[in-house]
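Missing here is one protein chain; the remaining ones are kept as they sit in the complex.
We just call them A and B in the order they show up, numbering each chain from 1.
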Amino acid sequence: MATATNRMLGHLGDSVERLEDPPLVTGKGRFVGDINFPDQLHMRIVRSDHAHGKIISVDTSAAEAVPGVVAVWTTENIDDVPPIDFREGSDPTLALFRQYPLARELVRYVGDPVVAVFAEDPYTAEDAAELVVIEIEPLPVLINADDPPQDFKGQATTEAAIVEQGYGDIDTTFANAFKVVEIDVKVSRHTGVPMECRGAIGRYDEARDVLEMYGAAKVPHRNRDTLCRMLNRPASGLHLFEGHTGGGFGIRGELYPEDVLVCVAAMRLRRPVKWIEDRREHLMAANHSRQQRHIIRAAVAEDGEVVGLDDELYLDQGGYIRTHGTRVANMTTGTLPGPYRFPVYRSICHFRLTNKTPAATYRSPGRCESTFVRERLMDAVAVAMDMDPIALRRRNLISLEEMPYGRALDVLGDSVEHDPGDYAGLLDQGLAQIGWDDLQKKLAKRRANGEMVGAGISMFFEKSGLGPSDGAKIFVDNEGFIEVVTGGASIGQGFETAMAQIAAEDLGTDYRRIRVVHGQTNRIDYGVGAHASRATVLTGTAVSLTAQAVRAKALDMAAELLQTSADSLTITDGVVHAKDNPTGPSLTLGEIAEALIPTSKLRGDREPYLKGEEWFHIEHQTYPYGHHIAVVKVDPDTGGVEIEKYFIAYDIGRAINPMMIEGQLVGGLAQGVGGALFEEFTYSETGDPQAVTFADYLIPTLQEVPDPEILLTEDFPSIRTPLGIKGAGEAGITGAAGAIASAIDNAIGIPGAVTETPVSPQRLKKILSEHGK
Amino acid sequence: MKPAAFEYHAPTTIDEAVALLAEHAPNDGRILAGGQSLVPTMAFRLARPTHLIDINNVANLDKLAIESGALCIGATVRHAQFHTPACDGVLGRLLTDVVSNIAHYPIRQRGTFCGSVAHSDPASEWCMVAATLDATMIAQSASGERLIPAKDFFETVMTTALNEDELLREVRIPVLSDDTVYGFQEFNRRAGDFAISMTLVTYQLEGGKIVDPHVGVGGAEDRPRRIAEAEAALAGQTPGDDAFRAAADAAAAAIDPMEDHATNAQYRRDLTATLVRRALENAAS
Partner (left out) sequence: MSDKKDITLTINGRDHNVSVDPRWTLADVIRDHCGQTGTHLGCEHGICGACTILVDDSPVRSCLMFGIQADGKKIRTVEGLANGDEYHPLQRAFIENHALQCGYCTPGFLMLATGILEAQPDISDDDLNDVLSSNLCRCTGYANIIKAVRIARDEMKAAS
């Protein structure tokens, strides 16, 4: 029997242990590579080693002759399968640029899938793949998105789209400006690189006429819908299953050529087909991201107000347009103004294909790039106006009084309307906590002693909780165990724990009694998955509303059984009792569930079962905000950068599990440091990728990553969600490159020195020598 | 990234091992020691030996002892065995200082000293140590053994004076006198990565002047070697900033740096000057 003194675990705001962890620390996880089916085949992809060319011939005969090889496919074997469509539905203006599961007529990047080999084991499949002979007639290779566009299939140019956003009169504003400050900055090509490579298993169950795909992640329901469209199957006959996922970061779980191939092959070869990507493939085949060049100028008034922002950018999309369409261009142009007012604004994105790996979203897409660019510009404006960079930023921040602050900008179909937030107030808190003024004095003294040390700041606003809607189902069984069924996805972020905590709050039960289902398209008809930091905001709120409905139903039934009013009852540790008498008459949730089974005479005219299904519809996305501060030391002789101290301030609105939120921020920062200082996909002039091993693609180890100090505030709960939740997934990375670049400028005493990431030792050494340092 | 097929041999004696090597080397048969360099290249199928002769079970290849004034390091002695000094005196301490820069702890449990030297990656710390300290390589084949001095051993990237039928049975490093001072420096972008450049310097003092300076540079050129010009700049000088900078500049001027997609020659040259100077400062401190 529960008592009021029993401490139930897992209320909102508790940093409880994660429900996900026990299998993961004992080796019992079920990642896609761990799943096997009897009689399965292994698929190996033969990829183009040319960046651009016409396919003259493909000879598969030697591969087919290898014992253990069951089939070898070129695009001709699947000429009825259409190119991979866009996640949010078809778009005729971009349709031409889509990728076929196996290259048709042309190859457009090194890594483009040309042939699929199906064999009894992965070693044999790789042996046979080596024997495939692909004859390619090379075509001119386009490496840089800011070079002139080329022809695309004789029907278009490689400038697939121009995405423009803005408001106000640019020409007049710049003509009348006190000063115009222009910079030209680049963000390098890098991406998420989860520790688990991709994988997919297709399995056709002839008994039930159901096609299954294992290894789904991020957006299983969306991918099911796209696959149904492509393969002309009903949603009831095509199911995707998400197991454990070894990191997502935006790139894992989109619908890729290999996912389509295992599904089609399972249908046609009538055997399960397993594909596990290797790391070399991953670095040339999974989505790249980020590469942009911005030429951006600010019109500044005499008092430092930036009265206009004019940006032209070149986005390097790579060989094809994948599932996201132009979403990164949209998010970049839609979020570039960030936390500042900027009364006049224009951004023109040249969305261009090149002969490199296709690009798409990576954690904080659009914001990471635009924050780096904007904060570089704000530093440049401060220098040009001879203002303190903090004061310059303060002068331009949107104030609390102006909130909610709308702009005539679009982010993913949603007009931008900033949630109330005190940007300047959080800045005050952050600067006070880090002791900014004192820090400046110490750094100045060290610089006077010859050290190259400096501090920099980067301010940002994030977006999270992309709508419009999500739902959830909750079922309580006769033993009082609770199942929460969602269409969310768990990519390592703690989704199950967060959902269980939210449900536990209203169901008055220990979060450990709650089982959370995600990523199973056969368990729920819909789902938004896990992207755009939306899981906790949207799915979490839907879970909360559903839990409230189930609670109401439980109390209603209990009130009748206990002959009292529902208002007088509450739930503690799964037991319904009078609020003022915890030890009096009571019923467990299981007993109430039993009273609600269809055959129960106690049920009355209530709907059967203790269960519920509710929806949450959000009006606008939520906009959390914060800033990063970096302190760095530069070694002038080697060009090496050491991050001495790092600080992140972030207003989350309402924290479900602060431990997990801090985990998101610290982990995001590690990736931000990677992008700022280490990670880059470079290409030769002929389009050969130069970072296809972990010796060349430099993911930071713990020696390179700072342990940041974090100020997590809940000062401004979102007005868009009943719980006040804003997203947490991306803020750790968004401000990193800007803060580190600013700190490096400060350390070496060369304003505006950093114009390009990553700031490699060689790049920095070059900057220093060009300035005689 | 699954290796191509090969036949596996696990000899238990040196004679057996070199006989197998003689038989299979003409068909790209290779020695497998720690495997920490070979197996990754096999995973990428950049190497596809048809026969692997695993020497991990061969008796008498695990020697790690001073003999005739040199530390003798057998073919199966692993990096981790240098985590604590392998011998008394300066050389033992030097090798322990260097080993912590070699890749990472689990790699050091398997990788072997002689395997690194035979593999001859230009950025291998042990190769640079062998070159700087004038080690002698003992090459063993079915027809006998041959001694190869370090200066003749390293030819270019992953190419040595070893014949294809020769096993690098042992490396001998002359013991350093008690008055030898040394400095080691390497620079890489991440902990445990291959060095972009690195250096090992040693010298003694006589009457306050530098004698017998050794300045080795690795990672910067296609092979590790002693830099005579830098050594000449040090010999007979008083340790100090002037001499160290002169030697550093001489080293930077003398080398012919490699270029790759990530690093150009100028950066490697500048970096080498910095590292040589710092290593000399370390040696003097």
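Structure notes:
Definition applied: a residue touches a chain if its C-beta (ideal position, glycine included) is under 8 Å from a C-beta of that chain, and two chains touch if they have at least 3 such contacts.
This structure is a prediction, so every number in the text was calculated from the model and none was measured.
Considering the entire complex, the omitted chain makes contact with A, B.
Of the candidate positions A:V181, A:L238 or A:M660, contact with the unshown chain belongs to A:M660. Touch with the chain that is not drawn comes from one residue among A:F249, A:Y405 or A:Y423, which is A:F249. Screening A:E402, A:D525, A:D707 or A:E770 for touch with the missing chain picks out A:D707.
Residue B:A43 is the one among B:A43, B:M158 or B:A262 that touches the chain not shown. Against the chain not shown here, subunit B presents residues 1-8, 10, 35-36, 39-40, 43-44, 52, 54, 56, 80, 100, 104-107, 109-110, 191-192. Residues of subunit A that touch the chain left out of the display are 17-18, 20-29, 31, 33-34, 36, 67, 123, 192-197, 244-249, 278-279, 491-494, 659-660, 662-663, 666-671, 693-695, 699, 701-703, 705, 707-708, 732.
Here is the rule we use: only the chains that are shown with their structure count from here on.
Inter-chain centre distance (subunit A to subunit B, centres taken as mean C-alpha positions): 44 Å. Within the complex formed with subunit B, the residues of subunit A that make contact are 122-123, 126-127, 130, 278-280, 637-640, 678, 682, 684, 690, 693, 695-696, 698, 700-701, 703-704, 760-762, 765-766, 769.
Taken together, the subunit B residues at the contact with subunit A in this complex read 1-2, 4-5, 44-45, 187, 189-194, 196, 261-264, 267, 270-271, 274, 278.
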